[in-house]
Structures are given as structure tokens and as C-alpha cells.
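Below: one structure, written as C-alpha cells.
A protein chain is absent from this complex, but the other protein chains hold their places.
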Amino acid sequence: MSAVTTLIIQTQSASRLPCRGKVGMATLIIAESAIFAIFVVAYLFYAGKSLTGPTPREVLNPPIFFSICLLSSSLTIHFATKFLERGRRGAFLGLLSLTILLGGLFLYGTAREWYRLIYEHGLTISTNLFGTTYYSLVGLHAFHVTAGLLMLSIVLLFGLAGRVAPEQAGRVDVLSLYWHFVDAVWVVVFTVVYVVAR
Amino acid sequence: MSSDAMAIHAAEVGAGRPWVQTLHEWVTTVDHKRLGILYVLLALIFLIIGGIEAIVIRIQLMRPHNDFVSPQVFNRMFTMHGTTMIFFVIMPVMFGFANYLVPLMIGARDMAFPRLNAFGFWLTAFGGLLLYFSFVGGNGLYGAGNAPDVGWFAYAPLTSRAFSVGHSTDFWTIAVLVSGFGSIATAINIITTVLCLRCPGMTLSRMPLLAWMNLVMAALVILAVSPLTAAQIMLSIDRYLGGHFFDTQAGGSAALWMHFFWIFGHPEVYVLVIPAFAFASEIIPVFSRKPIFGYPAMVAATVCIGFISMAVWAHHMFTIGMNSMANTFFVLTTMIIAVPTGIKIFNWLGTMWGGRIQFKTAMLFCVGFLFQFLIAGLTGVMLGTAPFNWQLGNSYFVIAHFHYVIVGGIMFCLFGAFYYWFPKVTGRMLNETLGKLHFWLFFIGFHLTFDTMHIPGVLGMPRRIYTYEPGRGWDTWNLIIGIGAFIQGLAILIFVANLVFSYFRGSKAGNDPWDAWTLEWSVSSPPPSYNFASIPTVSSRRPLWDRKHPEDPDNRYE
Partner (left out) sequence: MAEKHKTEWRVVVGRATGIVVLLGGILLAAGLCNASAPPDNSVPSIFDPRSTPAESISHLSRFVLAITGLIFLVVFSLLLYAIVKFRNSDANSNREPAQVYGSTQIELAWTIIPILIVVVLFLATARVIHAIQDAPKPATAVEVTAIGHQFWWEFRYPALGIVTANELHVPVSDSAHPTPTFLKLLSADTDHSFWVPQLAGKTDLIPNRVNGMWIDPKQTGIFLGQCAQYCGTQHAKMLLRVSVDSPEAFDAWIHVQKQSVNRDDREVTGRQVFETTACVNCHAVGGTNATGRFGPDLTHLMGRSTIAAGAAENTSENLRLWVQNPGAIKPGSLMPAMKLSDADLDALVRYLETLH
């Protein structure tokens, strides 16, 4: 709600109306935040309420390296769009590929952790409340990373085909908003899963 | 876009083309007006279906120990009735009107994202189909069908695999989930359209109230439907992947679902009612021949309602054994919401005060709305009084309260909106005589049904029972309620007949039949597909008033 109202106030002071893409994406992000908020609430509500093991303390290791990957990809996409605006295609494509690489690394990290949990600790989504909430929350986030990677890859393909010019910088900027959101959510998920409810 | 616009234009001109071509144009359209009409038609179909389910409920309850339908069928009926009416009648019809009217009223040529708009509509339609497919596929094709029977708020653990075998609950979940995505898409569209596509001069403080209220409605959809989406995902995880979110056997919590559902559910009822407020805010001024009284207060009250409605959800849960602190808190927030709502009622009254009220059918419906919404709000306050709620909760009093709001408030406004904007959409007036008949029949049927419905609630009759014991003082009331429901059905038949009759035979409307003041009346009826040949510029809240009274323009007083 608050984000919506600040947008409203901005439009009143600015002489020009805000850009459609950004407002649309901002609204989508608010909706997504609400979805994540509910999952986080469920996670916290059930923390420590599992009737059987394993518990988070026994099996979870904070994926610090992969988190750094994901967070730094926010920087790379930011500069990628900046370069696109200035028309530096090469730098744009390079940074965009780096972003995708970093995001991919993160996904790989998640996959490895899940593999370990499932095959070494026997923790699945139906094992206990921890399993249910953990896979749902982290999985929901991973799903968003995947969606973001798909969209970034499409941009990359178009870029390689020479179809992304500075005029499209606005659109890429909107996409980067989404990617920043995915990163920001990870900060929350990380804190909740690996710090608070451990 | 433009090629599509031309195609639509061609469609309007060229009659006598093969019907498949027309059908193809409607199915692939991204024009906000056509999508609006599609939404409304979809909702009308579901209104008839949901209404027939209500009639089945009422026939079964006409007398004690009736056996018109089995308990299983009865439970499916109220579940389907509730789900259909909320998700596939009122939501789509409101989106339809918003789609049609918002761009026209703010001087835009379309919604911000036309294709997303079409996507949203088809998701909603698909969701509705899924829900009704459960009649066939609920038990798998061989086991005949069964529709969901968990109630429209589907409390856990009744929805878990253990208590609801087969696929009917899955159909319910997925249908609501899918249509929820559609709603979110449409809400994003409405917000972006209102914020980004206003014509020159149309500052937020000059926007028609309808646009303002739809903005708030859309914001509420974003904040309310998303939690429901999350909860439905969790429920699907439980049902398909063996999760335990709401599995009480594995330590899961039944109360958590209640919280999640009502975090959606309460704002949802304001999602439904705020667009109705929007209609009243456009119709009452025009037929009172006065500008809306207290425009800034109206806007502020709407935004207030939006905010407060996020913090009252647990008034649906006063009986689940929350501690006294929590109960007291939710009593307070619930009652506070009466204040901004009251402000609205008083402002509509203030608009009528000193006016020259013309009782066209549209206005009749709006006056009916004022009267009935007042009562409905007051019974809401009674329910909000926690101890009173311990008696009334889950009784027929609750059913009476919310049908009073939804039918007496929202549906009345909605019918008003039909009579008011039908000329703009089709170019023809709805018949006034049939309209008055529709109004009075519906009015009588409504009061017969829902006034009496409060009483069995007070006499201890719970909701969702397929039959009841004789001799508890409920029998006569239930009979009267049933008769009223039939009269309502008759009234709606007359309404549908009026729609059809007037579409072909109604008198020509002209651009501005009501001598109204907002931008949609400045274009032809029906409007051209591009809406405005040249984008208008406005300098007040009532641009057409300024045009009609150049000597006394509005912006001097705003």
C-alpha cells in the first residue's frame, strides 16, 4: 500500500506522468511481496513445531558463497542497463551474461543443497513441517530466480542478435527492477531460514 | 494495436459477415471496451448459475426435514454458490465495468497493457470453467462427478486429503488460484492505467470518483488476492506433494488457514463493495443535478477504508478462541471502519440534499442501495461486537448481513450502473417501464428474503445446515425466505429480458442521455474503438459541466 501511495504523490508533483512499465512492475512487485510475506509468516509460525526430525540446526548450512553470487548480480544488471543507455553494447552484453551466470550459479547452489538434504538427510517436503515450509519458501524463491533468468536470457538472445538498442533501455530497466526484487527477497529468505529460525 | 483497432472499426461497419469472423474478433480482442463487455457477460452467466444454486438451497430449506436434495448435494450447492458469486460474478462484473469505464473517464484510448488485459480475462473465464468442470471430473470421469463441498472459505483440515478425497477440492483450489492470477493482472492494469494514462489536465484531484475508487479497489486486490494465492499454493502443496501446512495430524495449524483466508477475505469484501460505491458516486450526483458533496472527503474515506480493511480480518474468527486482547483489538479496528463508511453515506445524502432528484431507474437502485447498505453496515457493527458475535457468528444472521451488503448494496448499485451506462455501451436506452418493474420486484423479493433471514439467526439457526428440526421457531421464516428468493429470480429474469429487448428495440440514446458531466458522455454511443478522436484536456472534475456552462465553470470552486 505504502509503495502505491508514494507513487501517487510523485505523480502529483511531477509534471509528466510516470512510465507505464515501471508502475506496472512496481505493482507486480508489491503483489509478489505479499505472496512471499505469507510464506515467510508460515515459515516463522512453524519454526520449531515439527513433530519429528530433522531440525534446521542439524541439516542447514548457510550458502554464503552462492548468496554473494546472487547479490552481486544485482550490481552487474544495474551497470548493464547503464551501459545500454549510453549505447555501449559490448559492455552491456558482457555484464548481462555475467548476471545470468551468477544467477545460474545461485540456482546450482540451491540444487546442490536440496540434493544433499534429500539424499543425505532424507528431508523431503513431506517429512515434517520444517521440510514443508523450507522447500516451499526456498523453492518459491528459486522459481522466481528461474523466471528472471529466462527473461534475462531472452534479452541476451535479442542482444546477441543485435536487436537491443539504447531505445529499449527503459524496458531492460524494468526487467532489472524485477531482478533486484528477486535479490532483495533472498536477503529476507536467507535471514529467516538461515539466521532467525535456525 | 492500430491494426486491431481498425479491424474492430471494420467489424462495426460491416454487418453480415460470417459469424466465425465476428467470434474470432471477440476472442482475440484486446480492446478494453470489448473485454469489459466480455467480463460482464461472463458474470451474468455465472449470476444465473449461482442464482439457481441459491434457489436449490432455498427449496431444500423451505420446510423442516425436507429431502429435495441430499446433504452431500446441499453442501456442494452452498460451496459452489458462494465461490461462484464472489469469484465469478461480482469480481468479474466489477472488473468489466472498470475496464470499460476507467479509460473513457480519464480520457485514455485503452488500458495500459491491453494484452495483459485480455490475458486476465481469459484466466478468469478459464478459472470459472475449471470450477464447473468439477461437476464432471470431481471423482474422475468414471465415478460420476462431484463438486467441492468444503464451503467457500474451505477451512482446514476439511480440505486435507483425509477428509476430502477425490479431486473436487483440487478443482476448487486451482479454479480460485487461476482466477486469482487473472485478478492480479487486471488490478496491475487498472493501477497503471489510472496512474499513467490520464489526459492533460486530469490531475489526481480532478479524477472522477469512479477512477479513484477503482484505483483503491485494484490496490486492495493486489494486497488481498496475493495472500490468497499464497495460501492456495500451500494447500496445493499439501494435497499434491504431501506437505503439512494445514495438516493437523502432523502438527499443522487449522487456525493458520483461517488467518490467511481472512487476510484475503475481509479486504475482498471491500474489493467488491468499493466499485459499487464508485457507481453510486457517479449516478447519485447526476440524478440529483449537483456535484458530489465533499469530493476530498470521499477520496480520503475510500483510502482510509482501504487501509483499515487490512487490519480487521480476525472479526471473522471471534469464535475460534483468541485471547481477550486480540478480540478487543479486532473489535476496535472493525468498529473504526464504520466512520469512513459513514462519511460516504452522509456525503451521498449531502449530494441529494437540495438537489432536484430525478427518479430514473438507475437512481431508484442507488437510493435502494443507500437504504439497504445503511442497515447492512449496522448489522455488521453488531457482528463486530465480539460477544454479540459469539452468538450470531456462523448463524443465519451472518448470512443475512452479508447478503444485505452484497445483494442489497452491491447488486442494487450494479443494476443502477447497468441502467446508467447501458446507453453508452449499446447506443440504446434500457426500457424504463420494465426497469421500474424490475426494481420493485427485486426490492420486494430482496426484503422478503433477507429481512426475514435475520430472525432464524437470532433464534439459533446455524448456517450450512441442509435441514433442521421442526418446532424451533424457524419454519415459517424459512418459508418466507424461500418465496422471496423466487421473486428475486423473477426480477432478474425481467432484467435479462430488458437487456435483450432493449439491445434490439430500445430507443436511441444519443451521446449524453442523462445530461451528465464526465468524459465518457462526450463521445458517441457506443464509443469508437479509439475512444477519443483527439485526446481531451480537462480543467475541472466535471469537464462536461464546464462545456455546458461556460459562464460558470467548476474549477472556480474546487
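Every chain is named by a letter (A and B) in the order it is written, and numbering of its residues begins at 1.
Convention: contacts are C-beta pairs under 8 Å (C-beta built on N, C-alpha and C of every residue); 3 or more make two chains touch, one makes a residue touch a chain.
On a predicted model such as this, the values are computed, not experimentally measured, just so you know.
Q: Which chains here would be touched by the one that got left out?
A: Displayed chains contacted by the hidden chain, ordered by label: B.
Q: Touching the left-out chain: which of B:L123, B:M352 or B:I487?
A: If we include the chain that is not displayed, B:M352 is the one touching it.
Q: Which of B:M213, B:A230 or B:L370 sits in contact with the chain that's absent?
A: B:L370
Q: If the hidden chain were put back, which of B:T28, B:T203 or B:T328 would touch it?
A: Missing-chain contact among the listed residues: B:T328.
Q: Just to verify: which one of B:L41, B:I55, B:V136 or B:A255 makes contact with the chain not shown?
A: Going through B:L41, B:I55, B:V136 or B:A255 one by one, B:A255 is the residue touching the chain not shown.
Q: Suppose we count only contacts with the excluded chain; which residues of chain B make the list?
A: 70-72, 75, 149, 151, 155, 157-158, 163, 248, 251-255, 288-291, 293-297, 319-321, 323-324, 327-328, 331-332, 335-336, 338-339, 342-343, 345-347, 349-350, 352-359, 367, 370-371, 374-375, 378-379, 381-382, 385-395, 436, 440, 443-444, 447, 451-452, 454-455, 458-460, 462-469, 471-473, 552, 554, 557-558
To be clear about the criterion, only the chains that are shown with their structure count from here on.
Q: With centres defined as the mean C-alpha position, give me the chain A-chain B separation in Å.
A: The mean C-alpha positions of chain A and chain B differ by 34 Å.
Q: Any idea which chain B residues touch chain A in the complex?
A: 112-113, 184, 187-189, 191-192, 195-198, 203-205, 219, 222-223, 225-227, 229-231, 233-234, 237-238, 241-245, 250-253, 256, 260, 263, 303, 306-307, 310
Q: Going by the contact rule at the top, pick out the chain A residues touching chain B in the complex.
A: Touching chain B: residues 1, 4-5, 7-8, 11-12, 17-20, 23-24, 27-28, 30-32, 34-39, 42, 45-46, 49-51, 125-126, 128-129, 132-133, 136, 140 of chain A.
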